[in-house]
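See structure below.
Of the protein chains in this complex, all but one are displayed in their positions.
To keep things simple, chains are lettered A, B and C as they appear, and every chain counts its residues starting from 1.
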Amino acid sequence: MGDAIAVRGGHGDAHAHHHPDLQHHFDTLEQQHEAATLGMWLFLITEVLFFGGLFLAYMLYRVWYPVAWAEASRELDIVLGAFNTAVLIGSSLTMALAVRAAQTGKQRATVVWILLTMALGFVFLVVKYFEYKEKFEHHHVPGPNFVFAGPEAGPAQIYFSLYFLMTGLHATHMIIGFFIMAVIAWMAHKKRFTPEWYTPVEITGLYWHFVDIVWIFLFPLLYLVDRAGHFA
Amino acid sequence: MASRVDNLYFFIVAVTAFFAVVVSVLVIVFAAKYHTKDPLAVGQPIHGSMPLELAWSIIPFLISIVIFAWAADVFFDLQRPPDQTIEIYSTAKRWMWKFQHLDGQNEINELHVPVGRAVKVTFTSEDVLHSMFFPSFRVKADAIPGRYSTVWFTATKIGEFHLFCAEYCGTSHSGMIGKVVVMEPAAYQTWLAGGAGAGSLSQRGEQLFNDLACNTCHRTDDTGRGPSLVNKFGAPVELANGTSVAVNEAYVRESILTPQAKLVAGFQPLMPTFQGLLSEESVIALVEYVKSLRTTGGGGPRTASEPSATAPATPQNK
Amino acid sequence: MVGHISPKSTYYAVFAALMVGTAITVAVAFVNLGSFNFPVAIGIAITKATLVVLFFMHAKYSSKVIKLFVGTAFFFLAILLGMTMTDVLSRGLKTYPGGAGGSGYGERAPRVPGAAPAASREGQH
Partner (left out) sequence: MASTPLTYLNHEHSVASWLLTKDHKRIGVMYLLVVTLAFFVGGLFATLIRLELATPAGDLLSNDDYNKMFTMHGVVMVFFVLIPAVPAILGNFVLPLMLGAKDVAFPKINLLSWYVFVIGFLFTVYAMVTGGVDTGWTFYTPYSSRASNSNVMMTGIGVFITGFSSILTGLNFMVTIHRMRAPGLTWFRLPLFVWAVYATSLVQILGTPVIAITVLALAIERGLHFGIFDAALGGDPVLFQHMFWFYSHPAVYIMILPPMGAISEVIACFSRKSIFGYSFVAFSSLAIAIFGFLVWAHHMFVSGISVYSALVFSFLTYAVAIPSAVKTFNWTATMYKGAIWLKAPMIWAISFLALFLVGGLTGLITAALGVDVHIHDTYFVVAHFHFIMVGGAVMGFFAGLHFWWPKITGRMYSEIWAKVAAIVVLAGFILTFGPQFILGYLGMPRRYHVYPDEFQVLNVLSSAGASILAVGYLIVGIYLIASLFKGEDAGANPWHATGLEWTTQSPPLPHNFEVQPIVTREAYEYGTQEVTVG
């Protein structure tokens, strides 16, 4: 392209002494890190709108059927819900500390914090399992076997459909995150991360915090509808 | 109304055709005039023009505002039935249209209406979405399970016109068609009188009302366990939860199918649900019966001919 | 390439704030605020989520592009929720005095007793 395109540096010598984790199509680790975090944030945007569709359905029916929402919500165990909220917030803390440990080059601490995060995530899922089990026993699972006393049975079934979809998708995200963290913990154990390159820890952290945020909304929306008895 | 829709349509067609022709002619003229076979030739370095950009942003916008406003005006009138209409009920079901006239006639896939009178069809669906489409009258609305929709039109010519289902509904979607038979008013009266052996729609509703023992609780005075239904239609009613609701077709339907959803203030939630026990047509008969329970205006069953005795025919093409 | 490293105290402080927020949201749920229970619960949730985004996810120290994208996500979520609700909440509104509401669907406005149609029927008798 004539004088329009000049030659910048030697493409060859840039490769000669690059960091082992620098992929060939990036110029610097910094560029690679920025690309990865930006990519993760964009993915989380899609997640916001993914759950957004369910929030829309929730909002519409809550406006239409306040009584059904109040009655059906009381079937959930507020203690378990609050406990799980605390557990998940705790796991967000340990995840943030894991990223910090990776940033500061503390390999062992990174592993420990990630394992702790996984443990808390596991506790959450166990509690969720018992909550689901209780719903099955009380026939609160939507479908032909759904039982709900009173005139609000129809909308209550919509409530429980949304409950299972929202919490089920959230739990699915947690299980995926659990496996990703297992890989990250193993990589940290193998001392793959340095203060120069800890991108996988950071983007896993972003993902996990997002899962936490979803629950921060699900908890009041599902468990805390009209506990004061306004629509009793 | 049909001619108003057409006028608007041809206006927009004219405007858009104008722009299409201008751009096409310019493209062809430029392609011909500045055509070159020299691959190294270079065009004049023109980078843009702010006045032009503003002009071709603002002018089309203003034109589209005019189209929007005109179209919105037509739309509102399409949604607004006049005060005096012939009321007809309809139920859509795969793959047929069932019509119920106030005088008691029922038809399937055929709808008889008089010329020059506004007709309002209130309808719902028993299964999936359908759409009631009268192309000759330029009206259409989806039939939605659990809801009442309406269309209205005034036929201006005698003859037979299409009725289509416009919302895809499965196997015989294209067979879910019918015809509107537009008749002289006199012939229409004869037709009305012809088939009403079973009594009017509200009489059928009254029959159901008694058969289902609704009348043991809903008495004509306020002594029953349920509220009296006389003079209730069309007025707001206080609910047990402190709000109030307008008594309309949708509310009456809901109160039959899920009685406790919107309980009237001062009454116990005793009424059983009729969900699954009544066809949409029976519900319509009951709704019409509740509508007929009025002391003002004479009471008794309403008939299609009634409004015409007191009101002039709806002016057409306003 | 080292990104921003927050002191541990920041994380502990945010954690404490989130736990307090959770406690408040549970407590407030048992107080009858009428129609304000829902906005208060959502307000607390939004505050908590903001803390997570800003500090745990380092959005506070991230590039403008990332901040812009976070805003974009919630802007379009608001459009999805808000514009659908414009339909849902206005379906029952009447379109003209004394006439049918919505586009003829669902709810209808009350007919005023003694208005023109009833009066004209009276003349029949």
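Convention: contacts are C-beta pairs under 8 Å (C-beta built on N, C-alpha and C of every residue); 3 or more make two chains touch, one makes a residue touch a chain.
What you are looking at is a predicted structure, and each value in this text was computed from that prediction instead of being measured.
For the chain that does not appear, the touching partners among the shown chains are A, B, C.
In the complete complex, the residue from A:Ala70, A:Ile158, A:Met181 or A:Val201 that touches the missing chain is A:Ile158.
Listed residues B:His101, B:Lys120 or B:Arg147: the one in touch with the omitted chain is B:Arg147. Within the complete assembly, residues 1-9, 11, 23-26, 31, 34-35, 38-39, 42-43, 45-54, 56-57, 60-61, 64-65, 68, 142-144, 154-155, 157-158, 161-162, 164-165 of chain A touch the chain that is not shown.
Against the chain not displayed here, chain C makes contact via residues 65, 72-73, 76, 79-80, 83-84, 86-88, 90-93, 95, 102-103, 105-106.
Residues 4-5, 8-9, 12-13, 15-17, 19-20, 23-24, 26-27, 30-31, 34-49, 52-53, 56-57, 60-61, 64-65, 67-68, 70-79, 94, 127-129, 131, 133, 135-136, 138-142, 144-147, 149, 162, 164-175, 177, 258 are the ones on chain B that touch the missing chain.
Everything that follows uses one rule, which is that only the chains that are shown with their structure count from here on.
Distances from each chain's CA mean to the overall CA mean are smallest for chain C. Counting C-beta pairs in contact, the chain pair with the largest number is A-C. In this assembly, the C-alpha centroid of chain B lies 32 Å from the C-alpha centroid of chain C. Averaging Cα coordinates per chain places chain A and chain C 22 Å apart. The set of chain C residues touching two or more other chains is empty.
Within chain A, no positions touching two or more other chains are listed. Residues 28-30, 33-34, 37-38, 41-42, 44-45, 48-49, 52-53, 55-56, 59-60, 62-64, 78, 82, 85-86, 89-90, 92-93, 95-97, 100, 103-104, 195-197, 202, 205-206, 209-210, 212-213, 216-217, 219-221, 224, 226-230 of chain A are the ones that touch chain C when the two sit in their complex. On the side of chain A, the complex with chain B involves touching residues 67, 150-152, 154, 231.
On the chain B side of its complex with chain A, the touching residues are 241, 258-261, 269, 273.
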